[in-house]
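In this view, the complex is presented without one of its protein chains, the others remaining in place.
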Amino acid sequence: MTRTRTVCPFCGCGCSFYLVSEGDRVKGIEPSPQNPVNRGMLCVKGWTAYEFIHSPDRLTVPLVRKQGALVESTWDEALKIVSTRLNDIRTKSGSSALAFLSSAKVTNEENFLFMKMARAAFGTNNVDHCARL
Amino acid sequence: MVGLAAAFGSGAMTNSIGEFEDADLFLVTGSNTTAQHPLIGSRMINAVEKGAKLLLIDPREIPLARFAGLHLRQNIGTDVAVLNGMMNIIIEEGLLDREYVENRTEGFEALKALVGSYSPRVVEKISGIDRHDLEKAARMYAAADKAMIVYAMGITQHTTGTDNVKSCANLAMLTGHVGRPSTGVNPLRGQNNVQGACDMGALPNVFSGYQSVADAAARKKFEDAWGVSGLDDKPGLTIGAMMTAALRGEVRALYVMGENPMMSDPDSSHIEQALSSLDFLVVQDIFLSETAAKADVVLPAASFAERDGTYTNTERRVQLSRKAVSPPGLARPDWKIICEVSRLSGYPMDYGSTADIMKEINLLTPSYTGITYPRLETSHGLQWPCPNEEHPGTAYLHRDRFSKGRGTFLPCDFRPLAEPPDEEYDFLLTTGRIYFHFHTGTMTRRISTLAREAPEAKIEIHPEDAKQLGIRNNDMVEIASRRGSAKARAEVTTCVPKKVVFSTFHFHEFPINALTNPALDPSAKIPEYKGCAVKVRRCA
Partner (left out) sequence: MKKLAKSELKNLLKHWAGEYRVLAPTLGTQGDCLLDTFDEDSFTLDYKKTPLPPKSAFFPQSEAIFAVEKGEYREVISAKKTLLFGIRSCDMMGILQSASFMTRDRLDVYSEAKRDAATTVVLACPGPQNETCFCTTMQSGPVARKGFDLQFFDAGEFFIIQIGSGKGEAALSSFPLVDLDDDLADEKVEAFRQRSVGAIARVDSVPEAMNRLKDRTADEGVWEHLGQKCIQCGGCTFVCPTCTCFNVCDHPSGPGQGLRERSWDACLFGGFTREASGHNPRSTQALRLKRRHEHKLLDYHETDIQGGLCGCTGCGRCSDFCPVHIGTLEVARAIAESDNHAKD
């Protein structure tokens, strides 16, 4: 059993808890009593937040659309398609033809990099996330 | 957040979660707090049990109503009128904090002139709130020493959202209720890192730390740090504008990371058309969401349990979350995927860890300068602004002065709903979340306990309306707007007012955003989820 400190993935309260894991499987939640946000208390969503992590529905391989259907692919192929297509569209239609939708569910570091990529790598300010929704 | 930033200089929650239990009064409006922010709702309940007062302004009889000293159930979309009415009473009765208004604010005369026309009788006519109740509410709020205004999407998801927020700020400044512990204006953020996504500049008009792309000095700073030149000086497109531009052929490619606009955005058939008209759609997510299913390339990402990184909660607290397990299969953390895409596209980004990325954030983001991994490792997070490594973080904002200097009264006139009910579409649909699910349900519906507690969507309808339409509890009901329709079982309850139906967007088989109105608030660009005209019928 290992306990790893994390932040709840749901609402904006930012409750803190430990994920209790065995090997690569998360088995449950243990609250953090010292944390000033939630003082060890959680709502039902927090108490059960471990379960979707191992859902069989998780995406585990890159998918690429071929002949109309999404099929399993490799990172090399998928990433190459992404960079080539984005660059082609940029060359043909300009940076403003690209748009980037970031996420209120990923980390600060990832949001920062995503907006950096949009602005520095692809030259567009077309970057937003769903704060409004 | 636009409204609050314009009034105070910062769009974030002014106080801390820990301060809730010491407040004397809560004015809660447009927040079903025990369901959406349960660990804040519970603190309010505890405070009320210790003697604090709760003033609830909400059309629905939410669970917090049981603890409310006074519950005003305004007609949907009339918040500005109600708040103006309260301010009018406060000024008329001399209950304002004159010293505060004089020393710390500007624009009072304009506010006074505008709210003067919102007499209790006028407001009663617009909002349906008894004028004596409005007077009681105004006096309650003005008389409290430590008063917190608490709001969420019920205030912002309107075409008048920014005006609603400004009116909350006006009311708080008028009575000197900003800038002290347990006293302020507190927008509750709906997702675990909305605050952080905004802080980090995942917005079309600002870099991280709300540094404007139009500001030459800010651009220079980022150009130097990033080794590029000619960063775009014009704000980019918001989500809604991206979709419209896609339909017009102006946006050709969209890169979506961890979002599901097919489910979460209003008027989903419009979104579907927009996504279909793109040349290229790439979606990076943990599940094959409704949006990912339409993509040309789908990149499998790590969940919160499988990556390191920080999140900023609703009280501006940045907390470190650690990787517990490996991602499934070939899935990778989003930051590593971004680095790869950027590298292959000709702009290498090399970071050994998320701590390295944070070092760059520290360097470029004044409010985050002191928020470093070594400090986060040994603390329970740090609240921005935290301008240097010795700074303890900031529990509440605007202590002696507002972030922008003087607070500005921004008076707003009442504007009705963009799509009021009429003869054919005679009900108002208002949407929201329920306690057992989160957002578009991709995570919570895969949790067995939550799926059992709330297995399907319900349409809440008032018993009198239900009777008139021959609808009993659990009957199949169809609601339809000008844009689309959806079916679900009825829950007959007095929690909703007459001629209003409530439902949620958690269930993909009940795509309520096929119905909602994409009409936007002109400045914040937030759609009016909280009210659109629908018709209701019992399915045969």
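Annotations
All chains are identified by letter, namely A and B, in their written order; residue positions are counted from 1 within each chain.
Keep this in mind: a residue touches a chain if its C-beta (ideal position, glycine included) is under 8 Å from a C-beta of that chain, and two chains touch if they have at least 3 such contacts.
This is a predicted model, so every value here is computed, not measured.
Per the touch definition above, the residue from B:Lys336, B:His380, B:Arg482 or B:Arg537 contacting the chain not shown is B:His380. Of B:Ile45, B:Ala218 or B:Leu520, it is B:Ile45 that touches the chain left out of the display. Where subunit A meets the omitted chain, the residues involved are 1-3, 5, 18, 20, 27-35, 40-44, 46-48, 50-51, 54-56.
Residues of subunit B that touch the chain left out of the display are 34, 38-39, 41-43, 45-46, 49, 63, 66-67, 377-380, 435, 448-449, 452-453, 474.
Keep in mind that, in the parts below, only the chains that are shown with their structure count from here on.
Here the CA centre of subunit A is 19 Å from the CA centre of subunit B. Subunit A meets subunit B in the complex at residues 2, 4-16, 19, 21, 23-26, 32, 34-38, 41-45, 48-55, 57-65, 70, 73, 75, 78-83, 85-87, 89, 92-93, 95-133.
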